[in-house]
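A single protein chain has been removed from this complex, and every other one stays in its place.
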Amino acid sequence: MNKIVSFDNLKKLASELKPALELREHFTKENLVKRDILVCGGTGCSSSDSMQIIENLKSEIKKAGLEDHAEVQLTGCFGFCAKGPIVKVYPDNVFYVQVKPEDAEEIVQEHILNHRVVERLLFEEPALDNKKVERHDEMSFYKKQSRVALRNCGHINPENIDEYIGNDGYLALGKCISEMSPKDVISEVKASGLRGRGGAGFPTGVKWESTSQTPPCQKYVVCNADEGDPGAFMDRSVLEGDPHSVLEAMAICGYAIGSDTGYIYIRAEYPLAIERLKVAIAQAQESGVLGNNILGTDFNFNIELKYGAGAFVCGEGTALMHSIEGKRGEPRMKTYSSSKRGLWQSPTCLNNVETFANIPAILNKGASWFNSYGTEDSPGTKVFALGGKVNNVGLVEVPMGTTLREIVYEIGGGIPDNREFKAVQTGGPSGGCISAKNLDTPIDFKSLSSIGSMMGSGGMLVLDDSDCMVNIAKFFLEFTVEESCGKCTPCRIGNKRLLELLTKICDGKGCEQDLVDLKDLATTIKTTSLCGLGKCAPNPVLSTLEYFYDEYEAHVKEKKCPAGKCQSLLDYVITDACKGCTKCSKVCPVGCITGKPKEKHVIDSSKCLKCGACMSNCKFNAIIKK
Amino acid sequence: MCDFVSRNKQLFEELDSFIDSLQTKDGALIQVLHHAQGIFGYLPKEVQLHIAKQLNLAPAKVYGVVSFYSYFTTEPRGDYKISVCLGTVCFVKGSDKIMAEFEKQLGIKAGETTKDLKFTLEGLRCVGACGLAPVVVVNGKVYGQVKPEQVSEILDHYKELELSC
Partner (left out) sequence: MSLVNLTINGKAVSVPSGTKILEAAKKVNVKIPNLCHLHMDEINMVNQCASCRVCMVSAGRGLVPACGTNVKEGMVVQTNTPQALKARKTVVELLLSDHPKDCLSCDKNGSCELQAIAADLGIREVRFSGEHSTSPTDYSSKSIIKDNDKCILCRRCETMCNEVQTVGVLSGVNRGFNTEVGTFFNADMADTECTFCGQCISVCPTGALTEVNNIPKVWDALNQTEKTVVVQVAPAVRVAIGEEFGLEPGAISTGKMVAALRAIGFKYVFDTNFAADLTILEEASEFIHRLKEGKNLPILTSCCPAWINFIEGNYPDLLNLPSSCKSPQEMFGSIAKNYFGPKVINTDPKDMYVISIMPCVAKKYEASRSELGQGDSLDVDISITTRELAKMIKEAGIDLVNLEEESFDSPLGDSTGAADIFGATGGVLEAALRTAYEWVTDSELENVEFTQVRGMEGIKEASIDIAGTIVNVCATSSLGNARKIMDEVKAGNSKYHIVEVMACPGGCVAGGGQPYHHGDYDIVKKRAAGLYNIDSSKQLRKSHKNPAILALYKEFLGEPYGETAHKLLHTHYFDKSNVYDVVEECSCSKEAEASAE
């Protein structure tokens, strides 16, 4: 790899590299002579052996002597992980799903050699009566999506900087350091209206500006790649599929605020993302777009990886900085802001991965292009990890302002097994539940918080009528209690007590007073906790209390779990499988089972202690919990 | 002498050369702990004490950091680390039942290691393969859409692996 010594040099290189990627953008009869086969190397797909698919495809191509006609490329997550592994063939743009390593031969023989699509590997679109569709833009999963942050994921090879450069990579950095002043860069970011994607939605340009306004000294750019929300993997996909966009953005930020050092704080549990980042950093340094004298200018910027060690709270800015400093990841009071005194007491600009991933696009295409997406309150797009009870599970990127209904029913393809939609939980453990009545809420920072939820980092969990809302609230609280740093009283003890109350309720031991205490305590924790973790931990409780109060009441008053999830609230019932052997009535400690020998027995559930003795003694498995 | 330190002299030397290679020891604790856990497999008292001395930190502070982060362990781990995803998506798809099944079959609780040091069982929050929920990871290998019935199959596979070598 040769060092790129100037911006002009970079532009020239980019235009030389572009044609290689053209294949993936335009389909013409002429370019059909050669095909690019992209195989997803995201975590989802690689865990179903996509690396083996690459191997097999390569060897099949070699065997068939088709090296001049096809090339295999690894790429990042396409978002449609549930149907992975994904293989996409360009330029004819065919989208194969659930490909197995042994399918490689057929793809090469049929598709590459004979120009015939392998029908069997196509996606069946439910919205079109399960018709097989060839192209991703025919799929309802992709129709409403607009890819800005994920623009390169599933499009380029993340381990090859040439592909990034060929797709306008590092041009934004080149433009900034060669043609723009730091002030210009900041104004452009401010004008875009970009708000932080890490959860709080703080305007990115404003943050950069205030860090830039501190007197010149050692400053730091930190990328928050701690992503610890259970069920969210947006940032990870960006890092796995497009690591250079984050590196480029960090360098731009460094230029804007006057910093030469960046850290990426990444979860140690993300080995693939770490590997890809290491490769990307090495290539960027070698190419002269990172390191000293970037593109021949006197701007220096170096990036180092710092590993988390399994503490969700370290996603919180001040805790993250303590962790980088080698300390316990306890947050501090924000008596002063990190942009004035952050890492090592120096001015620090902290942004989320997805926030950074937007930056090069904004600077390449302009602020007004960016805010043509989204709403006034929240310009641009947002990536969500759509999961739970929807047909199409995966990563989706939509313009802000898209409604929940569109996401759940159009992109997500509705609820599986014809069950009934119950709620969407957004924002993970810090967020809240949104009921059917708010399905038409447009998703932006303001609207979500007005209905008691929050954007959070972008987890989006769909729940159906078989999910118990009390149980869900309990699940999230278990998480926050486990992840609380333990520093402040409301979170350390308060959330523990909340969890104990919820457990009591789910165990059928709750009373109405518990619901009063629950709400009261949750409110106090929210207003008195030291950091975002504690402050937001009661959100799942408060929002379910608000929208699903009847379910709570059923648990404490009737001792029933309407969804049938809470084990201790289920009744023992004798089914038709009963042979009338009378065994159960003999073991029942309260004698609530009646029935004549050889006839079906009945349990009087008003007396039943739920001890389970009958069930474990029935030889005919005739007793069930319902 | 055959105490832990002299038994593992080489490993300590390896650790020291890593520490010596650091540009600065300020704030390097977590980095060093990651490295040490990589070398020793876990972070026993002797290793933490050694690190405290090398980095000029109070031993209690090192222990405070180790005990804060769930990634660090002070007990030896099994050869096979079974992680059951308890992330949101996996949870609503029933990963708690998978966990219960592993606990039953291995006779240990989440976070524990079998006596023969073969298996360590732990809960994990989202491996990022939610599309495949519920997910189990064994030493980096991901099993998707796991059903409780498959648990014994998975365990047998690793038990056999052990026998064949």
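Observations on the structure shown:
The letters A and B name the chains in turn, as written, and every chain counts its residues from 1.
The criterion applied here is as follows: contacts are C-beta pairs under 8 Å (C-beta built on N, C-alpha and C of every residue); 3 or more make two chains touch, one makes a residue touch a chain.
None of these values were measured; they are calculated from a predicted model.
Remark: the omitted chain is touched by one listed residue; of A:D8, A:D137, A:E500 or A:D604 this is A:E500.
If you put the hidden chain back, the residue from A:V189, A:V221, A:C485 or A:L569 that touches it is A:C485. If you put the missing chain back, the residues of chain A touching it would be 311, 328, 330, 332-333, 335, 481-490, 492-494, 496-497, 500, 517, 520-521, 524, 527-530. In the full complex, chain B touches the omitted chain through residues 1-4, 45, 48-49, 57-64, 67-68, 74.
Heads up, the rule we're going with is that only the chains that are shown with their structure count from here on.
Residues 42-44, 47-48, 80-84, 228-233, 236-237, 268-271, 306-312, 323-329, 344, 385, 387-389, 393-394, 425, 428, 459, 461, 463, 467, 472, 475-476, 479, 485 of chain A touch chain B in their complex. In the complex of the two chains, the chain B residues touching chain A come out as 26-31, 33-34, 64-65, 68-72, 86-92, 124-133, 135, 140-142, 144.
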